[in-house]
Structure formats: C-alpha cells, structure tokens
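Of the protein chains in this complex, all but one are displayed in their positions.
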Amino acid sequence: MNSLGSLFKVSSLGESHGDVVGCVIEGCPAGFSLDFDKIQLQVNRRKTGKQSFSSARQEDDQIEIVSGVFEGKTLGSPICILIKNKDSKPTDYDHLKDVYRPGHADYSTQQKYGFRDYRGGGRSSIRITAPMVAAGEIALQLIQHYYQVSIIAYVSQIGSVRCETDYNHLNFSQIDNSIVRCPDEDTSNRMIELIDQVQQEGDTLGGKISCVIQQLPVGIGEPIFGKLQAQLAHAMMSINTAKGFEYGDGFASASMKGSESNDLFHKTTKGIETSSNHCGGILGGISNGMVIYFNIAFKPISSIQQEQTTLNTNQDEVKLKIKGRHDVCAVPRAVPIVEAYTAIVLADLLLQSKTNQL
Amino acid sequence: MNSLGSLFKVSSLGESHGDVVGCVIEGCPAGFSLDFDKIQLQVNRRKTGKQSFSSARQEDDQIEIVSGVFEGKTLGSPICILIKNKDSKPTDYDHLKDVYRPGHADYSTQQKYGFRDYRGGGRSSIRITAPMVAAGEIALQLIQHYYQVSIIAYVSQIGSVRCETDYNHLNFSQIDNSIVRCPDEDTSNRMIELIDQVQQEGDTLGGKISCVIQQLPVGIGEPIFGKLQAQLAHAMMSINTAKGFEYGDGFASASMKGSESNDLFHKTTKGIETSSNHCGGILGGISNGMVIYFNIAFKPISSIQQEQTTLNTNQDEVKLKIKGRHDVCAVPRAVPIVEAYTAIVLADLLLQSKTNQL
Amino acid sequence: MNSLGSLFKVSSLGESHGDVVGCVIEGCPAGFSLDFDKIQLQVNRRKTGKQSFSSARQEDDQIEIVSGVFEGKTLGSPICILIKNKDSKPTDYDHLKDVYRPGHADYSTQQKYGFRDYRGGGRSSIRITAPMVAAGEIALQLIQHYYQVSIIAYVSQIGSVRCETDYNHLNFSQIDNSIVRCPDEDTSNRMIELIDQVQQEGDTLGGKISCVIQQLPVGIGEPIFGKLQAQLAHAMMSINTAKGFEYGDGFASASMKGSESNDLFHKTTKGIETSSNHCGGILGGISNGMVIYFNIAFKPISSIQQEQTTLNTNQDEVKLKIKGRHDVCAVPRAVPIVEAYTAIVLADLLLQSKTNQL
Partner (left out) sequence: MNSLGSLFKVSSLGESHGDVVGCVIEGCPAGFSLDFDKIQLQVNRRKTGKQSFSSARQEDDQIEIVSGVFEGKTLGSPICILIKNKDSKPTDYDHLKDVYRPGHADYSTQQKYGFRDYRGGGRSSIRITAPMVAAGEIALQLIQHYYQVSIIAYVSQIGSVRCETDYNHLNFSQIDNSIVRCPDEDTSNRMIELIDQVQQEGDTLGGKISCVIQQLPVGIGEPIFGKLQAQLAHAMMSINTAKGFEYGDGFASASMKGSESNDLFHKTTKGIETSSNHCGGILGGISNGMVIYFNIAFKPISSIQQEQTTLNTNQDEVKLKIKGRHDVCAVPRAVPIVEAYTAIVLADLLLQSKTNQL
C-alpha cells in the first residue's frame, strides 16, 4: 500500500514533520551509474518556497542515498533515499491538533487509525512525494540508459485558464521558463494573473497537468489488470488532490463514433504507425509505439486563508483560520511528481517485459 | 497482472474462444452462504445478444463453481468459477487471422508476445469479464452480509446524449427497465434513438457510466498508493475501452476555487457529515462516510461495420470489413462490470481494514 | 498463500472430493511448445493405486489444460490445468464427518475456519498436488528449452532403511525401475520388505527424499529473503507430511569445523569450480555453478489401519478405525512432487534473473 511498482518498486516512508521523509527502491539493476546532480535538480523542481504563491516552509530538500549505491553505481540492493525534515516547527500545528480541516485527511485518518500525526497532515502530506521524485529520476536515468524514451509533463490548466494548444505544437523547452510550468507564454501569463487575484481573496486554485511519453517501444504494458493505462491511472490518482485521469481522447471519446475514434495502421519508413492517435498510444493495455499522452485533474488545495466552519475531535463546531502562508496553487509543483510516477511505472513495465522470455 | 485485489483477490483466466473463461477468488472468508441465482443473474446482465444492437454471439454464460464451495458455503479456499465457451466458431475468425484490426489489441499483442490467439481478440476480449462479474457478485454478497453498503452503476452518456440529472435525483430502480441502463426515461429514449441511427451507418458509439457507492463505513482505503480512488481508477481503467476516470467533482474541480470545493464538516443525527460532497466521499484516499461517486468514459467499440484500411502481419495494406453482427454500443453491458470491479475493490479494502488491529 | 513462485507463479485450487483439483500458472513466457504426453506421464508418476501398498482410490488423473495454450503453444496468459475428481465417493467419508483424525488437519482446520470439507481431507489432501505436478513439468520443459538444467529426486530412506550411497554413485536411470523409487537395488528391496511387514501391522512409514539439481547456471537466487535454499525450503516444507529440509551438508554441518566445511575455488577447463561441495552449490543464497542437493524428511502418513482413540466435534472421546485401503508409505509418490516444486522454484528464479538488467 506504500509502494508503487512491482519489479521496479518504490516504497514510501516518513511523515511531513517527523525526522525524515524517504523511500526505498527495490529491483533497480546493478552496476548502473547515477547522476546525483540531476536527481537533486529534479527534487528541487518540486520544492516549495520559490514562488510567491507557494508555502512559506523552507526546506533544502537535500537528498541522502544511504544504501544500495557503491562508488557511484547501483548495487542491485535496495536504494534508500532520505530527506531530513529541518524546517518542521511542530508548534505551528498546535492550533490544528484537534481540528478536522475541511478537504483534508484529518477526519478520515483519525477514524481509520484512532491516532494520527496531526503535524502538517503527517503521512497524508504532499511532502512525502519529495523522495519519490528522486526515485522517479533514478527510474528515468535507468530507462534512458537503455532506451530513447522521454517523459514530459506540463501544466495545461489552472482554474478557468486552459492551454488550448495541442502537445504537438508546444515548445517543451519553455516549460521551466514559466513559473507555472505552462510552455505557452500567453496562457502562462494569464495563469499567473489568475493566481495573483485568487491569492488576494485568500482562496486557492486547482488545475490540470498533461503528460507526454515519446518513443516508448511497442509491447510495453500487460493485459487485463496490468494495462499501461490502468497502472498510470493508479499512479496518478495516488497524487494528493488528483480527481481525474484520462488518456488519449479521454472523456471526449464518449461522444465520438468508432469511425472517428479508430486509428488506422499504415506503414512508414519508421515501421508500423497509425495515421491518427486517438487511442493515445495504447491498445489493449499495451503500447503501440505511438506517443502516449494523458491528463490529470487536480482540485484546488484545501488550506484556504478564509475562515471556515468545521468540527473538532470533540465534535464541537469551531471556526478555523489556518495560519501561515500556504500554497495558492500546487499544480506547477506537481509536474515533477507526475514525471516521477510515470518513470517508475515505465521502469517497472520495461523490467516486466524482460520476463516475456526465458 | 491477471488479478484484481490483494486480500480479496480475483485472478482472471481464459481466452474468448478457448475452452473456458474463468477466474479464481482467493481470500474469501469461510462459512459464508452464496446465493447462486443472484450470481447467475448478474452474469446474465452482462451477456450479449439480448439487445438488437449487440453482438450475435449466443452464449448461455452458465457459471460453474468447481472449487472452494461445499454444501452451498464458502470454504475459505480458492473459488474457481468457469464459463464454457460454447458458441465459439473459430472459423468465423479466419479472415482476421493475419490482420491488425484498427483500435484492437491485435498489433500490440503480436509485437509483445510474437504469438497470439487471434480468435475474437483472445485474451483481450471483453468476454473475459464474464466470470469476473460472478466474482464481483460474490464480493458484493460478502460485503452485504456484514454491511449495508450498496453499489449502483448506470449509463449516464451514450455518444452525444448525456443524462443531465444528478445521481441524487435518479430512480435507480429504473436502470434495468431501460435497455441502455439509463434510469432517466427521456434520456434513455434518446440514447436508443441515437444507437438505431448509428447502427444504420455501420458505426459504433461510446459513452459514460456513473457509479454510486452508498453507506460505506468511514475509514476504508489506505494512504499513499492504496488510496480508494487510486484502486477504483486502476480497476475501472482495466475495463476494455475505458479512457477516463474521475470521482467527486472530477475534471470540473480543476476550474474551481478552494472555497467552492471544500466540504464543511458538521454534526447530524447520523454523526459527522459534510454539508456538500464535492470530494466524492473520499479524503486522503480514505472514505469519509459520505456517498462515493465516480464516472468512467468509454470509447466507441472498434469493430465498426464499415470498410477500413489497415495492415496485415506481412505489413501489406489490406481492406478490412469485419463480418458478423457486432455490438453498436457496449456501454450498457459494462454496467455490471463496473459494479463487479467496484465490489471487488471494496471487499479487498474492507478485509484490509480488518488488519488495522491485531 | 495458495501460490508457489512470484514471476512464474502457480496457484493451487480445488478440494480432494470437490469437482476438480487444479492450478493456474501465471508468467509462463509465450510461444513455447508443450509436450503434453510428458506432462501426463509425470502426473501419472504421482498417482495412487499402482502399488499394492497405496490407497485404493482409482483416479485416471487425466489433465485438461483449459486456457493459456493455443495450437499447442503457450500464449503468455494464465494456463489453467484441471483434473476431475471421478472416484470420489463422499459417503465413504461419512464416518469421518465429525471426527478429528490424529495427525490430520481436521481439528486445526475446523478451529481456523469454523467450517470444513471433511471428505478426504478436503483442501489439505495430498491430492491437490496432482495438478501442481503438471505445472512443475511445464516449468521443467520451459527451463530445459533454454538451459541444460536437470532435476532428479529419489527416495533415500524409508523407515529405518537408508540408502547409504552418495548421489554421485547412484544410477538415476534406475529410479523408476524401483516401485519405491530408490535407485540402489539392494536398498530398494529392503525398503519393499519393510513396507510389506509394516502393512501387515496396519501401520505406516515415513522416509526421506533426496533431490539433485545439475547444471544450473551461476548467479541464480536472490539475496536476503529470496535465497535459493530459503525458497526451496519453503516449497518442500509445503508438501504434506514434510518435517525437515537440509541442503549441502545440512545438519551434519553443525558438527564440522570451518576448515572442513569450506569449499576451495579453483580453475578447471569448465571455468571456476570448487574442489569439494559441502555448501551444496549455493553461496549467499545464490547458485555457484556446482551441483545443488538437498533432503526432505517425511513423517509416516497418519491414516493407520489400527484403532485409535480421539475426539469428535462434540469433544466426546471416540474410537476411530479408518476404513478402506490407504497408503502405507507415500514417500515414493512424493518424488514427482519434489521435482515439480523444484522446477517451479527454478523457473521463477531464472525469470527473476532476467530482470537483473534492463
């Protein structure tokens, strides 16, 4: 329940304000050199505090790899990645100790376990994804050592502002030039404007991330319950605040006819391709060699700066005003998470495909 | 990869035109009496051939439970459910033997395995869900033996025709009175009309199914990668032709503000509830006691009756015209599949919650 | 809990006197031709009724492969193997319905589940291994398609009669020429003599099986909890009536000194070898290229023909005399089970070793 993947498996550990957040990678092949700077860089992309609209928590998110690596290379044994929680001031959370924050996991967690770490959401905090991003980057480096696969995610919607341009016509190199990680400059500007305005209101915003996988070999994914889209959906819906997943034409498929939705096979110099790509690069749960693309919808984050009515653990009605600066929109920071989880799913399925033959 | 669930685990087996399709349930508690008629009834709901717009294949889909049950009661040992393939005429498929049908898994499967059962899609056929529906009904009977939980799915869209009425205002008892399984009579009629028209064109339709879980206890679902919504998404995206999943406000959440999206806790005579239910009954991956609801989008089925250009296994371009009567719209038949997979996920997570204490 | 193996996984199903006993193989690579006659032959080696000292139950143990195979070749999908229970006369067991047979699982099963199939031990019967033997033969055919590995088991002890000759000096081709499956003729004769004598007494016998794996490549087995010996021990201790497992010098190692027990590496024309093989071909849980050998001890079977005092389900003391002819010594029939389980463990670990590289 704490793990993503099966053969390339990453298991999460830690609480938001405990000693560490971390994860353990099992099944990473041995003798493979890691680029540690790139791992740290990707983790930094997820950090809070860079944008004016994000949480005030200051963490350096310095990763430590305490096992599974020797002389810069993987050993084939479990790779444990830890990030110390340094800027965790538990007293900041004393006013939330006995309160069920609306939209958060406080109430359902308390009911499930009868006991919880109330500091910053404990185990339910988005902070636990930080070491997972490091694991995802290791997965990506592993994949790219053997294949040309690329994985690119970007923000395609914030609140009511949508990026109407197709992934085919976007310049991915512009993604990180935008503080909201939308590669379309005009849309990006309108997103930032909206965020500024909503921040004034003490309110928050959700949005949508689009992800594109290029050059994945044909034949990746397993039938029935191991389908590539099912594993991606599972991974993406595991991200805090994710509310929806679709791939290929997604929800729009429901309104289409078969003659519009079918992609016809034809032969090109590169081999067998389809003339359109409504299916999003997956047929019967297995990659068909075309580009894979999918969207994830995120609800606005729940810690708004407005006063809300809620209950405390004694079931008394209380007025809640969450202290401190919090994210207005966490969607841009979720971009490296989407990429990381995608990389883990692909590393896992690529390893799985090695067992198709003895 | 063939299994749904972990503690209550259902593993699929069989090919569309092999001897049998079947499944094995592991982890079903012992000493529990099964209602065999209700199991068969639910399997029948999935069958083809009842509606004029569905496939011509005539199967009685008679289930046989060959293990795990003694004197009408579960033994705690694996329950093997088999359905014989009777109306499988392999020669019907000879013209498809060497052809990659557009929108189907033929090409990706061939590339993956280098060998495939070309008859009726083999392992990729929707037919393999038939015994899974029986397993789902067993899961439901198990759940309902101990809890008041109900699981109801219905068709909320076919092609461009949408049911605009909310689940709160629909009369679920009308679902099976509609051959398209839409409880809103007017919408149902317009759906049937659309199907008739598209059938004339030799084309096919997709749609959307909505599912509602009522009275699930608080505290069901596991954090991080065992989230209730992530497991539902995985299960639903495993259904053939599913293209999208959303729960609660889903994709609409992306455009909302936190103040609109948060559900406020308050106290009622029934205990703690939320005044609205934008979150869809799940917080932090764990049920909060409110109604859980989600949607699944399905693409139109790929076997259209129009001529299509495609490739054969020699990579020659060929004209393909699929023979025999095929489904125009398979969405209504997917309703019991959605219910079954939901029941399996819930049985699994309810069992999981038993291990929260020793 | 019903499965052996992880990537090559065999899941058991069925009860002794239910409709079928069976199993499902998952993870068998596709496109691999099966020799069905050899599978049936190996299953027949496990059958009762051939020897005068074995159970009177007459089953033809005809296997049916109902999924996962097409045109004689594996599809990569689950292979379901069924054996119908034909000679099951439930009324034969009416006198055992309410009695806890000494040495059997009746009491512990009843306490665990509160409900059980009392006919012939139900799920706890050795009969459930019959389809597992077929699965093991498939595993062996798969392994031998790619590697020169051989797996040979034989009876090395029955009651007080031990085979003192080392595996190196036995002629394995003689194993099945002995009805007790001991390749040493003199020992075999003394074993048969002992069985005849004990049969007169209405008593039963246990024994020991030795198993030898030759030409397994170096590097098979996983560290820590995936050790080759740990997986073999798990598999062997899963066989009904097994009481002990040892490999290499086994229990004798406890009395040795390091200088006696260490095997020294040296170079031969075949590569790196050890001059002795006290370790039994495994170092650190990983094969070292030398012969692997291990022993399994079995207790005498519990269904003796003498009157015994026991309790019924009302906790009343009763006299029990088991009806019908039963096995005097089941150890010879366990030989193909040991080979099958070994083959499954090896197929699984060989597949696992494919994931050491991407």
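Labels for the chains are A, B and C, by order of writing; each one numbers its residues from 1.
Quick note on the criterion: a contact is a pair of C-beta atoms (placed from the backbone, for glycine too) under 8 Å apart; a residue touches a chain by one contact, two chains touch by 3 or more.
For clarity, every value in this text was computed on a predicted model and none was experimentally measured.
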Option touching the unshown chain, where A:G14, A:G103 or A:G207 are the choices: A:G14
Full-complex touch with the removed chain, picking from B:P29, B:G103, B:P131 or B:P336, is B:P29
Provide the residue numbers of chain B that touch the chain removed from this figure. 7, 27, 29-30, 76-77, 142-143, 145-146, 223, 347, 350-351, 354-358
Could you list which residues of chain C touch the chain missing from the display? 1-4, 12, 100, 102-105, 107-109, 111-113, 121, 123-124, 128, 157, 159-160, 198, 201, 203-208, 218-227, 229-238, 240, 242-251, 253-267, 272, 274, 278-280, 282-289, 297-304, 306, 308-311, 315, 317, 352-353, 356
With the missing chain put back, which residues of chain A would touch it? List them for me. 1-2, 11-15, 18-22, 24, 26, 30-31, 64, 66-68, 70, 73, 75-78, 80, 82, 112-117, 122-123
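In this section, only the chains that are shown with their structure count from here on.
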Closest chain to global C-alpha mean, per-chain Cα centroids: B
Just the number, please: Cα centre separation of chain A and chain C in whole Å. 47
Cα centroid separation, chain B vs chain C, in Å, comes to 40
Computed distance of Cα centres, chain B from chain A, in Å: 26
Expected list for chain C, residues touching two or more other chains, is 30, 76-77
